[in-house]
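Note that one protein chain of the assembly has been removed; the remaining protein chains are unaltered in position.
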Amino acid sequence: MSDSSAPPAARPSLLEIRGLTKSFGALKALQDVDFTLGEGEIHALLGENGAGKSTLIKVVTGVFARDAGTVRLAGDEIAPRSAKDAVEAGIATVYQEVNLLPNLSVAQNLYLGRQPTRFGVVRQAEMRRRAHALLLDYGLDIDVGAPLASYSVAVQHITAIARAVDLSARVLILDEPTASLDRHEVEILFRVMRKLAADGIGIVFVSHFLDQVYEICDRVTVLRNGRLIGTRDITDLPRLDLIRMMLGRELAETTHERAASQPDTAREVCVSFKGFGKQGYVAPFDLELRRGEVVGLAGLLGSGRTETARLVFGAERADSGEASVAGKAVRLNSPRDAAGLGFGYCPEERKTEGIVADLTVRENIVLALQARRGLHRPLSRREQDEIAMRYIRMLDIRPPDPERPIGLLSGGNQQKALLARWLATSPKLLVLDEPTRGIDVGAHAEIIRLVRDLCEQGLALLVISSELDEIVTYSNRVVVLRDRAHVEELKGDAVEVSSILAAIAADAPTAQEVAS
Amino acid sequence: MKASTSVAITAAVLVAGFALCALQFPNIASTRVVANLLTDNAFLGIVAAGMTFVIISGGIDLSVGSVIGFTTVFVALAVERWGIPPFAAFALVLVLCALFGAAMGAVIHVFDLPPFIVTLAGMFLARGISFLLSTESIPITAPIYSAVSDFAIRLPGGGRLTAIAIAMLAILVLSALLLHLTRFGANVYALGGSRTATALMGIPVGSMTIRIYMLSSVLAGLAGIVFSFYTAAGYSLSAVGVELDTIAAVVIGGTLLTGGQGSVIGTFLGVLIQGMIQTYINFDGTLSSWWTKIATGVLLFVFIALQQGLMALARRSSVKPAGVKPVGVST
Amino acid sequence: AELTVGFSQIGSESGWRAAETSVSKSEAAKRKINLKIADAQQKQENQIKAIRSFIAQNVDAIFLAPVVASGWDAVLKEAKEAKIPVVLLDRDIDPSGKDLYLTAVTSDSVHEGEVAGEWLAKTVGGKACNVVELQGTVGASVATNRKKGFDAVIAKNANLKVVRSQTGDFTRAKGKEVMESFIKAENGGKSICAVYAHNDDMMVGAIQAMKEAGLKPGKDILTVSIDAVPDIFKAISAGEANATVELTPNMAGPAFDAIVAFKEKGTVPPKWIQTESKLYTAADDPQKVYDSKKGLGY
Partner (left out) sequence: MTLRIPRRGLAQAFALIVILMIDRAVSPQFFNLHLQDGRLFGSVIDVLNRGTPVALLSLGMVLVIATGGIDLSVGAVMAIAGATAASLADTHSLPVVIGSALAVGLACGLWNGILVAVLRIQPIVATLILMVAGRGIAQLITEGRIVTFTSPDLVWMGNGAVLGLPTPIVIAIGMLLLTGAVVRGTALGLLIEATGGNARASELSGVGTRAMILSVYVWCGICAALAGVIAAADIMGADANNAGLWLELDAILAVVIGGTSLFGGRFSLVLAVAGALIIQAMNTGILLSGYPPELNLLVKAVVVLAVLLAQSPRLGDLSRFTARWRRSKP
């Protein structure tokens, strides 16, 4: 909890938004929204997927032109027409999709447009030194000269945050900064945020993790369907009320009970890997996936979870070991092979590896199914519509318009459509890398329920998540990774947050130690 | 893979090619041929430098050949018919080129149109204007022209490092500095990485676009001036098709057409590789028109395949660890 | 000692050019001269590069078929310094370079245009005649000159008038397309009395266009063009074309003779060896000419 000596509402207001309205064609993304951010306040902006949070942010920073409304910064009306204007006015933003430049070095990304120069020449060494020091504050000790693309999403996200924070703005806006971070990084981020708030900077924080909201925020503002539902002090707002504000209905809290774990051996082995691995990528591992069973992969950033998933799906070719399906050895050299065997894979990097932005939601949903059926058996338009509508309803994708280009959907809804893409193929094995990233509380519960249902129908699941609670909730077994090797397998009652943490941190300092 | 590796590989391919050619025609390994290579490709090197910026930023500029043609005609007319002193004519034509490039950049940015087509229209326009100016080739007799073309640093072995070759080398060095060492250069790479992200990071994308195409057109104008020194004439049909040679040189030099990666040094190597191919064919001298074309294609393929192969080898030998380790985790 | 001659050829943009190249080769073979041909693919810069590389190879003489008139001074000066004689083929260059080459074996393309124009003026007599013109590539010096020569004759004959003039890029396909539109723009071709094409290839295309439009080329519409490639003789003998002005592909023959004489006896040839611009019509036994030209590599 941040410093609460002054009642939050009494703080001098820094950013005042009145009557903000924005539509995209017929879709009203924001209607008459008011929002006030005080000095030194951390203010959560909440709402379901597609509620308009990101749109609000983009309108404020001038990425989208607003239709109506006023924005005042420290009393002066501002009307930025591009992100550049907003930065100059003192609003620094981390947008939801990591918007950095994968081809540039980490250091260039941090200092683009404001590199230290002498006689017009960028002082490379000085810039790298500063960048390195800056990232150390966030617990990253990396080669800042390497291209950003060579680092994981989490590192990219931290880089984006560090850049925004370092702009020394008056207002800092963070759109789901924690979606791909694990506890350790989140701790570090919160420490930084608290320090900034203490310096009087106002912070807008968007997140779907309510625990985090309760941990760090002073006030919350909730949007629903583009309308303002209300602004509350967090201390006066019980969790269930907050959820009701967001969803407009009650949420059956099912999220925190453990999956019934049957003895492993009772289930039929569906896919198994022996000595599977690739040099310099992931050490050889054995892994058995059974029908109806969820296996969780846990580990720190960079421990090799995504790499394991890519190997299992053939996106990276293994150079040792073998894979077998129902006891028969199979070839697994490409995603196409994997899809042919009935595997599915939702990658972690939604924008670059997941969606085909130009295509419609319908086309994105039927893509994998169509690829598997081959060219000669095209799905008729009617079949496509049927499939698309079935999953749009099942996963509550909004707006429920199958003909919308998927790139125009909100982040969480894109994630749901990707899940639908694989569900439509009725896979035998589904690999999910951070499946609930950016998904709102309501949908989160839905997806967890869905995962369970799928298992009941005999699907094998391999799930990667940075949220240990989530892993514990639905996993029958958890494989713990460290340094690109599978180090431990927990099953039955051993599947607990504390034992996973213990396995992860076997020879590393705990988060608290690093944070202190 | 690192940019320096790709440049090193291209350089290795060039040296190997040169050695093979010299083995067959020992005359090739002389300062004379090497100096000729620089002189003959001076204008190409200069436009290619500009094109490197454009391509790295994710665009393309098809108008450069026509801009060269326009420049030669304009300079020739200005000096010979309108009585403008040569240096004033150069300044004037460069200003015109800058305006032309800025206009293309502005259209691309403001109307969100593909650079390929906008600059294609620019190509028609510049060539069309040169036709209007004059369809005949106009010799330039100003004294500065013969003075410059007579100037050369004599190298041992009969080579002559001419003024225009020196000009190209200077421009390449300056371009390399601009691209690799300044904020402007970093922004060029940024644009090629992602326009949206660059805009969201607060870089003025519009003015960058305008400046990049301006730079390309100005360098094309400079190349045109160099071309006019090279031939001491202005001709509306000069440098037809040079845009493709330029793009090929840039791409062979390791610059990605999708933007975001590349270097001026690589481009220079690409220009030399193309020059090599032509020199080899000229030395051979037995080829009919069609075998010349086929041989050019085959050699181009051999160079690219070699480069690609070496690149794949280099990638294989340096498997990158993709992840990071948080502070405190020791190995 | 065998002579080595480097020939910087423009390219192979037309049948005529291909014939020039193949005739040069056979003429060289006749004289046991070692001929190195560099094809410039229509680019002056490539020609300059080729000449430089000939100098680097120390050839005995350089032949140059210049793609354009100006811009040769510097490189020809280099050749002169290296004491390599240069012979221009097929086209002349600017006066400023006059002392930089030994001799030029060329036809006069302005004169070719005049010959074509005079034939037309004579053939129509004093009747009013609307002429349509198929120009060569815009900016190509041959096109400019052939137009100039023809226009000079037109200016002297008030009854002749060029009503339409477009470029057909020296190609059959474009010649046909342009002629198609001329026919439509000129009242179904009824108001056209003659076609003048800067080369025979465009005329062959134009003849097809006229036939497809139901017109009779050579009768309803007179034709005159330049180059004398074999195919136009086929048309003349079929009565579908009327006249062509010859541009001989044998430029290299006289050039070799001049060089051999210069090298062996030091004979300095005249500055300009002009080739004949002969006019051919149906009266010249077109079938026989066709047969004689067929094998020359057109």
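Couple of notes before you dig in:
When the chains are written out, they are named A, B and C in that same order, and each has its own residue count from 1.
Just so it is clear, contacts are C-beta pairs under 8 Å (C-beta built on N, C-alpha and C of every residue); 3 or more make two chains touch, one makes a residue touch a chain.
Keep in mind that this is a model prediction, so the values were computed, not measured.
The chain not displayed here makes contact, within the full complex, with A, B, C.
For the chain left out of this panel, the touching residue among B:V118, B:V148 or B:L310 is B:V118.
Annotation: of A:D85, A:E353, A:D396 or A:E489, A:E353 touches the absent chain (contact as defined above). Touching the missing chain, out of C:V124, C:A152, C:A213 or C:V260, is residue C:A213. In the complete complex, the hidden chain is touched by one of A:R372, A:R390 or A:R449, namely A:R372. On the side of chain C, touch with the chain left out of the figure occurs at residues 12-15, 17-18, 21-22, 135, 138, 164-167, 169-174, 176-178, 180-182, 184-185, 201, 204-205, 208, 212-214, 231, 297-298. Hidden from this view is one chain, which touches chain B at 107, 110-114, 116-118, 120-122, 124-125, 127-129, 131-132, 135, 196, 244, 247-248, 251-252, 256-257, 288-298, 300-301, 304-305, 308.
With the whole complex as reference, residues 24-25, 27, 63-65, 313, 315, 334-336, 338-340, 345, 347, 352-359, 363, 366-368, 370-379, 408, 421 of chain A touch the missing chain.
To be clear about the criterion, only the chains that are shown with their structure count from here on.
Measuring from the averaged C-alpha position of chain A to that of chain B gives a distance of 43 Å. Remark: chain A and chain C have CA centroids separated by 71 Å (rounded to whole angstrom). Those residues of chain C in touch with two or more other chains do not exist in this structure. Residues of chain A that touch chain B in their complex: 63, 82-84, 86-88, 93, 95, 99-104, 108, 112-113, 115, 117, 120-122, 124, 136, 139-142, 150-152, 155, 163, 184-185, 279-281, 300-304, 307, 483-484, 507-509, 513-514.
By the touch criterion given at the top, residues 25, 27, 30, 32-33, 36, 39-40, 43, 131, 135-141, 146, 149, 227, 230-233, 235-241, 278-279, 281-283, 285-290, 292-293 of chain B touch chain C in their complex. The touching residues of chain C, when paired with chain B in their complex, are 6, 9, 11-12, 18, 21, 36-39, 41-46, 48-50, 52-54, 56-57, 68-74, 94, 96, 137-141, 144.
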